[in-house]
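Let's look at chain A:
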Amino acid sequence: MLEIKNLIVQIEDKRILNGLNLTVNKGEVAAIMGPNGSGKSTLSYVIAGKEDYEVLDGEILLNGENVLEMEPDQRAAAGVFLAFQYPLEIPGVASMTFLKATLNAQRKARGEAELTTPDFIKRVNAAATQLEIPKDMLKRALNVGFSGGEKKRMEILQMALLQPSFCILDETDSGLDIDALRIVSEGVNALRSSDRAFLVITHYQRLLNYIVPDTVHVMSSGRIVKTGGKELALELEANGYADYRDSEAA
Partner candidate 1 sequence: MPAVQETIDQVRLIDVDQYKYGFETEVEMEKSPKGLSEDVIRFISAKKGEPEWMLQWRLDAYKRWLTMKEPAWARVSYDKIDYNDIYYYAAPKKNQAPKSLDEVDPEILKTYEKLGIPLREQEILAGVEPQRRVAVDAVFDSVSVATTFKEELAKAGVIFMPISEAIREYPDLVRQYMGSVVPVTDNFFATLNSAVFTDGSFVYIPPGVRCPMELSTYFRINEKNTGQFERTLIIADKGSYVSYLEGCTAPKRDENQLHAAVVELIALDDAEIKYSTVQNWYPGDAQGKGGIYNFVTKRGDCRGKNSVITWTQVETGSAITWKYPSCILRGDNSRGEFYSIAVSNGMQQVDSGTKMIHLGKNTTSRIISKGIAAGRSENTYRGLVSAHRKATGARNFTNCDSLLIGNQCGAHTVPYIESKNATAVFEHEATTSKISEDQMFYCQQRGLSEEEATALIVNGFVKDVLQHLPMEFAVEAQKLISISLEGSVG
Partner candidate 2 sequence: MADVTLMKTPAETALAQAFESAKTSLPGQAESRAQAFEQFTQRGLPHRRVEEFKYTDLRAMMREIAPFAGVPAADEARAALAGAKALASVKALQVPFVNGHFVREAVDFHNLPENVEIVPLAEALAENHDWLARLSPVPWANDNPVYQLNTSFMADGVMIRIAGPVEMPVHLRFVTSAASAVATATRILVVVEEGASVTLLETHESTDGANHQPNDVIEMIAGDRTNVQHVRINAEGDKALALSTLAARIGGDALFNSINVVAGSATSRHQVFAVLDGENTNLRVNGATMLKGVQHADSTLVVEHAAPHCESRELFKTVIDNEATGVFQGKIIVPHHAQKTDGRMMSAALLLEEGGSMNNKPELEIFADDVQCAHGATCGQLDEDLLFYLMARGLPKKEAERLLVQAFLGEALEFVENEAAREALIETVEGWLKART
């Protein structure tokens, strides 16, 4: 599904990713763990197409197609969804309006018919109920005045609605209490399917108790330095990242 080859990325002359290689298969949930500053968030932004990053070398293939030449909205239409670590606030634009605009934009880009309003509302309500999002929240301006947990739930709501094929969760657990973490994780787990892949970026193992990964990658200094099964996360939890930091220094 996703194949990253020798990705080298810099921002303002600072090298962040140093020849990163990564493959995520259809139906797979891959976790990326690593110390702060290892380039985890950069990876998520580069896949989604944020402008500030300069890709010096390498490619990112989604279903065999290089996404690096695409605009962020084209990538979204191609199935990439990034759940932001810090979701943005858009004053004056009701969440409902935003959801409808994005859903129809993507449907249009894929040559599908727009949803009728009743259809749309039905879908939103179903997803909102599951994520315990109250209706009045949907009427409020997107993310404006939302708590950390509400913002994250709104991200997962969008994911559920847009039905992307490749989902990136960037530190989705940050700022969540146990209850919110459970709700968000259940939302994500409900979306797991054989034709959808996930890349779960996290600093802590905690999230992976709720969203159990198929593979765990350790990232350090802009590279994947170790790959293993879910037990690797527990190992990291016990020993910390010190081993990997040392390996760079050497």
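In picking the candidates, the idea was that all candidates are chains of the complex that A comes from, given by their letters.
Some observations on this one:
One rule holds for everything that comes next: contacts are C-beta pairs under 8 Å (C-beta built on N, C-alpha and C of every residue); 3 or more make two chains touch, one makes a residue touch a chain; residues count from 1.
In this text the structure is predicted, and so the values were computed from the model without any measurement.
Although all of 1 or 2 belong to the complex, chain A touches just one of them, candidate 1.
Touching candidate 1 in their complex are the following residues of chain A: 48-52, 71-73, 75-77, 80-82, 84, 87-94, 97-98, 100-106, 109, 141, 158, 162.
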